[in-house]
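In this view, the complex is presented without one of its protein chains, the others remaining in place.
For clarity, chains are labelled A, B and C in written order, and residue numbers in each chain start from 1.
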Amino acid sequence: MTVSDVVELEGHIIDSGLMERAFTVVMDLGGEFDIEEFHVGTRKDEESYCRMRVIADDEETLHPILHELHQSGATLAAPTDATLTPAPADNVVPHGFYSTTNHPTDVRIDGEWVGVENIEMDCAVVVEGVENEDGNVVAEDGEVTAETKVLNGIEAGDLVVTGDAGIRVKPPERPRDSSGPFGFMQGGVSAERPSESLIRDIAEAIAETKAQGGRVLCVAGPAVIHAGGGPALARLVREGYVDAISAGNGFAVHDMERSRYGTSLGMDVETMEHPRKGHKHHIYTISEVVRAGGIEAAVEEGLITEGVMYECVVNDRDFVLAGSIRDDGPLPDTITDAVEAQNAIREQARDADLVLMLSSLLHSVAVGNCLPSTTRTVCVDINPATVTQLLDRGSAQAVGMVTDVGTFVPILAEELVE
Amino acid sequence: MTVSDVVELEGHIIDSGLMERAFTVVMDLGGEFDIEEFHVGTRKDEESYCRMRVIADDEETLHPILHELHQSGATLAAPTDATLTPAPADNVVPHGFYSTTNHPTDVRIDGEWVGVENIEMDCAVVVEGVENEDGNVVAEDGEVTAETKVLNGIEAGDLVVTGDAGIRVKPPERPRDSSGPFGFMQGGVSAERPSESLIRDIAEAIAETKAQGGRVLCVAGPAVIHAGGGPALARLVREGYVDAISAGNGFAVHDMERSRYGTSLGMDVETMEHPRKGHKHHIYTISEVVRAGGIEAAVEEGLITEGVMYECVVNDRDFVLAGSIRDDGPLPDTITDAVEAQNAIREQARDADLVLMLSSLLHSVAVGNCLPSTTRTVCVDINPATVTQLLDRGSAQAVGMVTDVGTFVPILAEELVE
Amino acid sequence: MTVSDVVELEGHIIDSGLMERAFTVVMDLGGEFDIEEFHVGTRKDEESYCRMRVIADDEETLHPILHELHQSGATLAAPTDATLTPAPADNVVPHGFYSTTNHPTDVRIDGEWVGVENIEMDCAVVVEGVENEDGNVVAEDGEVTAETKVLNGIEAGDLVVTGDAGIRVKPPERPRDSSGPFGFMQGGVSAERPSESLIRDIAEAIAETKAQGGRVLCVAGPAVIHAGGGPALARLVREGYVDAISAGNGFAVHDMERSRYGTSLGMDVETMEHPRKGHKHHIYTISEVVRAGGIEAAVEEGLITEGVMYECVVNDRDFVLAGSIRDDGPLPDTITDAVEAQNAIREQARDADLVLMLSSLLHSVAVGNCLPSTTRTVCVDINPATVTQLLDRGSAQAVGMVTDVGTFVPILAEELVE
Partner (left out) sequence: MTVSDVVELEGHIIDSGLMERAFTVVMDLGGEFDIEEFHVGTRKDEESYCRMRVIADDEETLHPILHELHQSGATLAAPTDATLTPAPADNVVPHGFYSTTNHPTDVRIDGEWVGVENIEMDCAVVVEGVENEDGNVVAEDGEVTAETKVLNGIEAGDLVVTGDAGIRVKPPERPRDSSGPFGFMQGGVSAERPSESLIRDIAEAIAETKAQGGRVLCVAGPAVIHAGGGPALARLVREGYVDAISAGNGFAVHDMERSRYGTSLGMDVETMEHPRKGHKHHIYTISEVVRAGGIEAAVEEGLITEGVMYECVVNDRDFVLAGSIRDDGPLPDTITDAVEAQNAIREQARDADLVLMLSSLLHSVAVGNCLPSTTRTVCVDINPATVTQLLDRGSAQAVGMVTDVGTFVPILAEELVE
């Protein structure tokens, strides 16, 4: 006695790896498959189609297989509506909740496919605009909407999608046409590519994003300032190539400390050899900004007269400073509550069309967690492990570069700003 | 026309490196020295003494030299009282505030040396029990106390030590007798030492700390659980070799997830090959603990039946879970506010006699920032850069080991628990 | 006007990734494809078949596409004989020579498919037993053979395969049945798997290899000795779990130095703290072995009485010590010429059924270069970059483990030797 179900795969399912993944999932998780239909696109712009029956010994084996196939982009051949279950309490998901990928996703409600808004991985999907009639979910008169919610956004009674039925995931496919500046963004870590030519391509991608009216978000760690990349990043903010900054308390303090205390070379050199000494300037900087009432006030008072934070204030660029347990101070602008900070980061991430992650594992992971797989991402770090970890999130158009931010940012700015 | 001041160095000033450092500081920062008196201890248990006049062209040059000499352990030959300046506002230090090292420190108030409590680096020193008479600080009738305060603990009007006068720092000296289990803790990163013999020494140090009634704090990252060190760490908590845990939300969730969902090997293996799958268990675990009301309640309800957190609850061991912007959930027990979390960590750190830092850079840095240089510290990570960074804080008895926590913790537990 | 050719793909071409790779190659290199026939195996033990016409604008575009498809496992639909071109001089390949992969490969000579012996990547294929009649290669009466030759093995006149015609490559496919001890060897770097359970699996794989009469080759770096893994490795050699050692001069000297000078713990500890001191023992060890006439003689004289090299001599295990420009000495046994050393390594590699690479990038790369993709390989290093680099050679059954050899080897020996 076996159980089975039928799934369909559609699109460029061979070169996107979906077919391979589907076969592998079934075999890894102990199932069998029976290909009921298979059309292969005979030319590169034709799509392929596969209908596959998945067979397993019992439901316990079958279920995880179907779940994984779903997550990978397969859909149930005979689609039914998604199952909606009310959340039993605030911050609590119903058992069997559907946990999202970061790929575009639809849920089927009352026979219609509804796109899930604000797609982000590892979230629940909450549906609004439906009611429960005789045990069946039906659309209300108004619009039915579905959106992702993180665990701490769930409220008691929220209708949460459970199970895998009625869900459609669309992992990104290989673009048929790989020309254009974004063509390069498919290569994973490019350790062996000439650094200058890769930076040129990244510059082109940023320029094109801006030309199309897109937004560039830069996630930056304190190493950008230490390595000497501060003035070049400030220039990118001023010239409008970077629309928003996502960073931590330390980044902002180091940046402003340089404006306040880093003017003489002698002092700079001294600081480098006597880090504890420099720390006093760190605390002074925080102290002065606290007294002014915040970064904007400090700029207005003329305390801070250059640097990344200065350009953000003067040019009205959005910035989010998220707190951490390592922070000194912190600055009044720093969001010390982790949940609030995540929410602020989430908003930045959703608005971004290209994200530049510079030497900041913690903040880059936090931003990356909120990004759909369709957002272009560039990760730059001198540590290959950091770059690998950041790229390893299934982004469709992500490129990693193992290089020195202290030479990267100036060369990038040079390319972008004539 | 030059300016000068006289400093004294006392103790085992040669083999502690203090003499070398003093000479180097003076020369690096552009000063001259004139050795007015020098006695060298002729045998290893005799102390040495040096009185040195430091000469510079102007006050601007002299001041940083004296500051650095202070920080290194020199004292002004003719000690005066410390200068106290009221903090101008909450969270704001007066200009010229004295920024602490992590070494034992005294301040001179009204002619008496007062020990600074809760020593921690990069803090201000606030003095209580004094009053201002005719511009002079005099002790009140009660006790005069001095303690460190971080920036966000400063209140308007707090009397903060400014300048370097009236301050005495005592950097740790090389113990004259290096036998005993702590003898090994002077070696920095021990990459080339046989791993098993080094683990044996660490076990001995823990056993001795416990035998002397000391407390062992373990800072642990999620990698401890991933690498399979969870059961062994739980055993150390149960048997009383670890008194407290300092970790993040992720560590606790992974640990409890293993208790809830990690019982069958098949599941385990599956999880490893399908990390996104495992994530659902992650969210379930949080969800269930949220519903129970917290970790303690979840243990009492029988939801969580083994693991590190379980042993903490059952054996009444203290734990602090500090939030970060990477967290899922978080758990109700996780302190999401960074400043509150730092305060909780600070308390743990002050109580600890030996700190074991296992694969957690973020939390280890946070804990390390609060430790006086006299607390024994063991840092274990597979990444040499992490170990180096953690050791690089001037701790007197710190040892680093570049190894795999997944084999380290079980071998350590084996050594300690027969 | 376009040019085209037809290739066939056969086997488990979907889950092996061959179909995906074929589509990708054609598109990446600027071609088009037309699928002329496609059968998909409907169940997991049925093979699939695809006949694909590859179309390009000109021969310059088509040729690299066909070459890549070949390398990946596709074959020309209408197979012709391989083209053979005489090598123009010693150590010189004819232009257009076929450069091997590390997968099993056949060449078609006079209508027959001949297996290429001693498969190894980046070699030329030299055919013997043929003659040139009227411009056609025909088999002589005797046997036709084909084997790989590295560049410095090529002799003037050798008949070298050129072009891609008449060549069949068989990349490894995913085993249909993944049970058994080797099932685990498909996972790449297993950083997140519990260390002890992974070591257990590796032990099982070694035991099974030995049970089947296979040979285990261990490539070992000096870090094995420094980290304290020497005695455990010596035990594995003695007990027959390791049949051969491939290492450098440094490994052997450190191992024998430990036998000669490392007996007292006091000395050991001293050595660790005074590395320059230890170096003298290093030179003494070499000096004494030189005087004895070599390692075997030194063992026979009773100079060396324990350790890995001792066990190799006493139990008649094969060892190769390859020289490098970092070496002291070197020992009389060390092969200082790089080409001779490569040849010796090549022989070891060809004989091995399972290769254990322990903390030695240089020697592991040298051995790995000579291995066919079918040899099981285990790479252990504390540096993730080393493990990734070693695994990145397309081996079918390779597993990497980021851990400490100082704890790995003892736990492994414990598992294998009761």
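Observations on the structure shown:
Rule of thumb we're sticking to: a residue touches a chain if its C-beta (ideal position, glycine included) is under 8 Å from a C-beta of that chain, and two chains touch if they have at least 3 such contacts.
Quick caveat, the model's predicted, so the values are computed rather than measured.
Touch with the chain that is not drawn comes from one residue among C:11, C:64 or C:104, which is C:64. Here one chain is not drawn; of C:327, C:353 or C:415, the residue touching it is C:327.
Within the set C:37, C:58 or C:122, the residue that contacts the chain not displayed is C:122. Note that of C:13, C:26 or C:93, the residue touching the chain absent from this view is C:93. In the full complex, the hidden chain is touched by chain C at residues 28-29, 64, 67-68, 71, 88-89, 91-93, 95, 97, 99, 101, 121-122, 124, 150-152, 270, 273-274, 276-277, 279-280, 282-284, 286-288, 290-291, 322-330, 334, 336-339, 341-342, 345, 362-363, 365-366, 369, 383, 385.
In the full complex, the hidden chain is touched by chain A at residues 187, 190-197, 199, 226-228, 268, 272-273, 275, 382, 402-404, 406-408, 410-411.
Hidden from this view is one chain, which touches chain B at 14-17, 19-20, 23-24, 26-28, 32-36, 38, 40-44, 50, 174, 176, 178, 384-385.
Heads up, the rule we're going with is that only the chains that are shown with their structure count from here on.
Relative to the whole-protein C-alpha centroid, the nearest chain centroid is that of A. Centre-to-centre spacing of chain A and chain C amounts to 39 Å, using the average Cα coordinate of each chain. In terms of their C-alpha centroids, the spacing between chain A and chain B amounts to 34 Å. Chain C has its Cα centroid 47 Å from the Cα centroid of chain B. Residue positions of chain C in touch with at least two other chains are not found.
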